[in-house]
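All protein chains but one are shown at their positions in the complex.
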Amino acid sequence: MSTTTAGGGPVTTEAEAAAAEQLRSAVARQFGRSLHIRTLDTGSCAACEQEIRMLAAPHYDLHRLGLFFTPAPRHADLLLVTGPMLRAFAAAARKTYEAMPGPKLVVATGACALGGVYQPDAFSYGSADQVLPVDVWIPGCPPSPLALLHGLLVAVGRLADKVSGLSFVAGASS
Amino acid sequence: MTAVRPHTSRRLPSVMAGAGRAGDPVAVTQLAETDLEAVTAELARHPGGRLADLFAADTDPVILRAVWALDLDQRYLIIETPVSGSRYPALSEIAPAAFAEECEIYEQFGIRPAGDKPLNRVATPPQADIELPRLGRAPAEPPADVHAPHVVGGHAFEFPFGPVRQVAVESLYYGLVTSGEELVDLYLFTWHKHRGVEWRAQGQTPQQALFHIERAEGLSAIGNGWAFAAAAEAALHIEPGAAAMSGRAAALELERLYNHAAAIAALCQACGLAVGRAAAEIALERFLRLNAVVFGHRYLFNVLAIGGIRTAPDLAALRAGLPAAYGELRRAADALLATNSFLDRLEATGIVTTEEAGRLGLVGLVARAAGVAADTRADHPSGPYSGLRPAVATQAAGDALARLRVMLAEAAESVRLLETLIGTGALGHGAGQPEESGTPRPGPAGRSGLGWAESPRGESLAWVQLDQSGRISRARLRPAAVRNWRGFDDACRSQNVFTDVPIIEASFWLTVAGTAR
Partner (left out) sequence: MPLWFVRGLRRGVVTTRYPDRSEMSARDLPTPPAFRPGALTGEIADGLVAICPSRALTREGGTLIFDVGACTACGRCGEYAPGAVTASGEFELAAARRSGLVKRIGLGAEVTR
């Protein structure tokens, strides 16, 4: 796993994509059908948190997929990161990440964490991957519980990344 | 416009003489520094008068603006006072609710109230290597770090909790002072979530700024967004059409419904009542899906526009979906109100007295559950609310149970208001001509306006000032959360045990984002 940088550029580079892919298959092997999720708010508007809470609600019930929330860093396999990574919060974010045992996954969640909404400026780094080594990115403002479920299943290698193959050209077949 | 609570025979405070025309919902007056204390004292004594906000603008000299809500007179009064030196009269000595704003103004503009009371850190982080932009000048001395007002000694000890807490809750840093079981004191740090929303708005057009205002506190996108849009519209002399205002009201009531359902789910979770939580979450999900079909977004983002609304509601979907969603909430509520172990946990937990609610300037359901019948929909009606005459639900006990009961009564009232809006055809086509392009509108520099809306957490206030080109020179956003966290410390103190804190937090249903915006 790469080291974190203090805003010098995205921590996860293209060169590391293969390593991340390996990690995901390692995670899929290691965690089988049970994975523990911790959350980290780095400056969200609270809507992403509400959608994440809905994952445990009866309509979505993430437990049926072997995914569980845990408040304990020592038990967490995956960190769901929301918010634009405020500078005042970056130290706490690094500590939270470091407190998790490896192997571990980081999932940037929501447009703020992915570089939308806020510019990199004096208040914020502008995206989660400026500080943490992100493995999976879930767009949305906020991402719906369905989008979150999809993203978590991509993170553990049980669903494929679909969006990388889409063109966003209207009428195109892919 | 029919007054909901006419008080025509009442005497207005003397400062109102000549401040705007009678019947205007907002009056603005200038006041010299030397008169500020006497007038503040008079307004604080005025029945229904409360200091709703205090903020400054980086002009030369700095202008201090006190926003008074005169709830029984259906008016807001803005008092503008130029501050020539580095000190101004300490308004918090007269209206204690102003203290947090005095701290904020010190941090952002470098001016402080008279006296030597230490001013707390609000939005600037203590880390030496992080220097955030300010709205004005830096203070001469750094703000004080919050310390427990109670001496930590004897049996009490102090420990920090946070900022990363339970799963899927916002980051929040508590200082807990406890004797082991009993909670002696609690104080909050929120600087780590401050995103400079007001700073960001400067130089933007109101339409551009609305994007970040909606996302300042996502669970009050409509409440805060409406307040901000109304402030900009007042500055620009734009009046949205009746259908657009009814659309806003429909969105605001839907925002209240999903928030109250979410708060009830959180209350059940805090009490360990999994089955109640599940029932409330089924209702919550139904409301979120209703939002998505009616307005295109589960959290009602992107609905508002300056001058109107961007998304007209799907009336048929609202008519069809509302009874089922509310039916789920009703079923969950009926079962909860018959579950004595649950009610026992809420009773006498997190008490806010009427006196505290008044002294700290609390708003919304926290104030109403403490016997303060304040609701901007009734006291300062705008759009369809003057005709709708919303009933204001209150409770006397001020505890978590009283807050639950207020939420349930308000949910019922929101449904009634929505049904009325549907029934009267107020939500028909012609949402208005919103200022879509975002092109700034030139006009006199210094044009300003005040806006408000009753968000699910209570009164949301915004003030916008525009420059000559039509860009924002100062925007003020005061969500209800800014006010009600002040009551949270008090509610947590003394009579409560440590394990009550999550219950109290759920019953207040605040956000960190709303205060650290």
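Each chain carries a letter (A and B) given by its place in the written order, and its residues are counted from 1.
FYI, contacts are C-beta pairs under 8 Å (C-beta built on N, C-alpha and C of every residue); 3 or more make two chains touch, one makes a residue touch a chain.
Computed from a prediction, not measured in an experiment: that's the story for all the values here.
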| item | value |
| --- | --- |
| Touch criterion as defined above, residue of B:F228, B:F301, B:Y385 or B:W452 at the omitted chain | B:F301 |
| Among B:R310, B:R359, B:R416 or B:R493, the residue in touch with the chain that has been omitted | B:R310 |
| Sole residue of B:K117, B:R289, B:R319 or B:R416 that reaches the chain not shown, by the stated touch rule | B:R289 |
| Missing-partner contacts on subunit A, residue numbers | 10, 12, 14, 17, 20-21, 24, 58-61, 64, 111, 114-117, 119, 129, 134-141, 143-144, 146-147, 149-151, 153-155, 159, 161-164, 166-172 |
| Those residues of subunit B which, in the complete complex, touch the missing chain | 208, 211-212, 275-276, 278-279, 282, 285, 289, 292-293, 296-298, 301-302, 310, 331, 335, 338-339, 436, 438 |
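Quick note on the criterion: only the chains that are shown with their structure count from here on.
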| item | value |
| --- | --- |
| Whole-Å gap separating subunit A and subunit B, where each centre is the average of the chain's CA atoms | 31 |
| Subunit A residues within the subunit B interface of the complex | 37-55, 57-59, 69-71, 84, 86-89, 91-92, 96, 112, 117-118, 122-124, 141-142, 144 |
| Complex contact set, residues of subunit B against subunit A | 125, 127, 130-133, 163-171, 191-196, 199, 212, 215-219, 221, 262, 265, 278, 281-282, 284-285, 288, 298-299, 301, 511-514 |
